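First the structure, in the form of structure tokens, and then the observations on it.
Note that one protein chain is taken out, while the other chains of the complex remain in position.
Should a chain be cited, it is by its letter among A, B and C, assigned in written order, with residues numbered from 1 in that chain.
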Amino acid sequence: MANLNIDIGKLHLKNPVLTASGTFGYGTEYADFMDLSRIGGVIVKGTTLHPREGNDYPRMAETPSGMLNAVGLQNKGVDFFISDIYPQIRDVDTNIIVNVSGSTIEDYVACAEKIGELEKIPAIELNISCPNVKQGGMAFGTTCAGASEVVKAVRKAVRKTLIVKLSPNVTDIAEIAKAVEAEGADSVSLINTLMGMAINIEMRRPVLSTVTGGLSGPCVKPVALRMVYQTSRAVKIPVIGLGGISGWQDAVEFILAGATAIQIGTYNFIDPTVSRKVGEGINAYLDRNGFRSVGELVGAMERG
Amino acid sequence: MANLNIDIGKLHLKNPVLTASGTFGYGTEYADFMDLSRIGGVIVKGTTLHPREGNDYPRMAETPSGMLNAVGLQNKGVDFFISDIYPQIRDVDTNIIVNVSGSTIEDYVACAEKIGELEKIPAIELNISCPNVKQGGMAFGTTCAGASEVVKAVRKAVRKTLIVKLSPNVTDIAEIAKAVEAEGADSVSLINTLMGMAINIEMRRPVLSTVTGGLSGPCVKPVALRMVYQTSRAVKIPVIGLGGISGWQDAVEFILAGATAIQIGTYNFIDPTVSRKVGEGINAYLDRNGFRSVGELVGAMERG
Amino acid sequence: MKKYISDWTVKENTSIHAHYCLLKLVSGETFPETLPGQFVQVRVDDSSATFLRRPISIHFANTADRELWLLIQRIGKGTRKLSELKPGQKLNLIHPLGKGFSIPDTKNKRLLLIGGGVGAAPLLYLGAYLKENGFQPAFLLGARSEKDLLQSEEFGKYGDVYLATEDGSRGEKGFVTAHSLLQREKADFLYACGPKPMMLAVAKYAAQQAIPCEVSLENSMACGIGACLCCVEKTKKGNVCICTEGPVFNINQLTWPI
Partner (left out) sequence: MKKYISDWTVKENTSIHAHYCLLKLVSGETFPETLPGQFVQVRVDDSSATFLRRPISIHFANTADRELWLLIQRIGKGTRKLSELKPGQKLNLIHPLGKGFSIPDTKNKRLLLIGGGVGAAPLLYLGAYLKENGFQPAFLLGARSEKDLLQSEEFGKYGDVYLATEDGSRGEKGFVTAHSLLQREKADFLYACGPKPMMLAVAKYAAQQAIPCEVSLENSMACGIGACLCCVEKTKKGNVCICTEGPVFNINQLTWPI
């Protein structure tokens, strides 16, 4: 049994497997299928200062080895989270991390401050990369200046571990990562969804109500892996890798590319127990190959 | 039988189906399987001023619903093309378009000038987006200034129809398209491959000799479709769509998204006759839905 | 209700006319309590065109024999592959999902179950469940033609069956919502499942006649357990997931133009 512990800033993970925001609800949705204490943490879905109804239906399109979504940050707002959700999940024996989103810097800061006061939430994931909301996070996440600005403001407001979730819809993701590192982010997570589209050729209109949406699933894995590789070599803070992970083999690829921890997203929909299996698979791989800890595997490639 | 004719600048296509550079050799490789006169044109593989050996093996990795390649523009140079290849293909009854690549503006111009003198080559596709060559085209293709500079120089040197192939590895592909339109490009083709990576977890090293490579196949279709949609609304010149087309349904999606013509790439490897079938499928779709010409279908979506 | 992921075994897979099949599955493990109107999420396989699970309504559930029936229309790659399953093969399900139809408090109500095409599927188990609980349900089933009227004999086991086809090949000619039964008799409660335009027509009739009415929706979804938030329906309470708050809704909850 290898040592699977990993630290991300002040956040201590019992293993490097997290579930990605927007794909695992508040964790409770999956409690029938698996013991949540078996994974390193749950990143609960995107929370905003005010309640949001999200986008109109249809919000989903299946694509080759993946899917598009255009949920648009539907949530009942941070106050509802604190009053109604937090009490239900605060005592789950894993790290509960809240993904915070917004349309203005003030909203980001106000929402993050409220989450920052919750004792049992050890970290915040700042979403500056949601492609499905007008004036949403992606406006911040696609320039260094925008990313710096929002991270600087939130960093001032919260002392908890701050993870910044980056958009892949940029020319140079490593530059954005360096910019948020410079403003005090403890970690970056990548990739959020790639912006994509699907068209219904019989109706002759876009499948999604929003025309474009975010692409996720195994189809994006090669792009995600490349970005994790580039970013982990550009920054000193730990990188959390995600994008198309469907099994432990994919997770090992991300860790070898330089990810300190990984998130499982879309594949939770196909196999609700995949996150537990990935943790077990990483452990077995480490044992089989003589690694004493998962930390030894991070970026441990022969060349490149 | 609908009218499938389409014009791209001065280039006249009998139907909107082209084969993508680097996936169809010089056309002759496919002559055993299909009659090349059945498609609108063949874009022959990337040609450079000087011969290039390309990258080391391995150059390929299979990925979910796609593949990575890192060929690196292996070709025997433009003079060999003119002396040895051109005579073999000049009389094929379809448009033979040459994809021109380079590392410096001078090389691009010199290569394009030589191709420009060939009577039976009606158009040049300028590749400013190859991700697999150091100081290769992608350096030009990821900034508006770089793209403008190379297109301006080549435009001065050649009078033939000039198609510029764009990189998807950018924050805003429509901006790049506008920049090359302003310099006199007759058309843009998109998308070239997305930069990706794969890792062999047993060897613990990148699968490709070049570490990263270009992702293509059905997995990229949603991204390509979105970029074609965005670009076709930003420029007045015709857009040629490609990225993951594996059948006529995909081609119709691209045309509805705003593409005037389409290219078939990676799927030629799986079904060498796919390009002929796509043309037939588009025709049947037009007939079934009461369109008299493929031109009527371009961008013909109800909303968005 | 606790949800399970488990492999089921194909017991029978019978083609019905050209486009449908009846898939009978047997549970290898426990057979959880299953309510009429609930659905399952089926893992077809790992082909590139069938990445996500397919939500399929429960056609019939037999707790004693641990059998679950799915009635499937071959419309895409996923359903075609399901139709090709052979006895003995395994199928992975997440089960049971969603909230079912409501069951009236008093037994002497006239209950009419209106189905359109393959959409009638969940009404078989609803009818059987109602009969077993002392009700006398009646079925009004419509389809494009005789070949799309499915399982009408099976429905007959649990109540009177009235039929309509658009081409008149069986039962009354015309849409199910134009069937003379609806003019002749007024039910106390309507349940409807079928294509959206048909359910909308039933909902309008119900609203006009002031009959309580439940409909079962089929929005596209990814997870089936309330995590992805893709399958939302606009209700008077805002956007809600049909996989957890539905798929059955009282028409009063919806914002349909009725």
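As a working rule, contacts are C-beta pairs under 8 Å (C-beta built on N, C-alpha and C of every residue); 3 or more make two chains touch, one makes a residue touch a chain.
Fair warning: this is a prediction, and the values are worked out from it, not measured in the lab.
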item: Displayed partners of the chain not shown (whole complex); value: A, B, C
item: Contact residue for the chain not shown (choose from B:Pro58, B:Gly77, B:Gly184 or B:Gly299); value: B:Pro58
item: Candidate in contact with the missing chain, chosen from A:Pro64, A:Gly102, A:Gly196 or A:Gly241; value: A:Pro64
item: Among B:Met67, B:Leu242, B:Ala261 or B:Ile282, the residue in touch with the chain that has been omitted; value: B:Met67
item: Residues belonging to chain B that touch the chain removed from view; value: 22-25, 29-30, 32-33, 45, 53-54, 56-67, 69, 71, 74, 217-218, 266, 268-273
item: For chain C, the residues touching the chain missing from this view; value: 45-49, 51
item: Interface with the undisplayed chain - residues on chain A; value: 64-65, 218
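The definition used in the following text is that only the chains that are shown with their structure count from here on.
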item: Closest chain to the centre of mass proxy, which here is the mean CA position; value: A
item: Distance between the centres, which are taken as Cα means, of chain C and chain A, whole angstrom; value: 36
item: Gap in Å, rounded to a whole number, between the CA centres of chain B and chain A; value: 34
item: Chain C: positions in contact with at least two other chains; value: 48
item: Residues of chain B touching at least two other chains; value: 64-65, 218
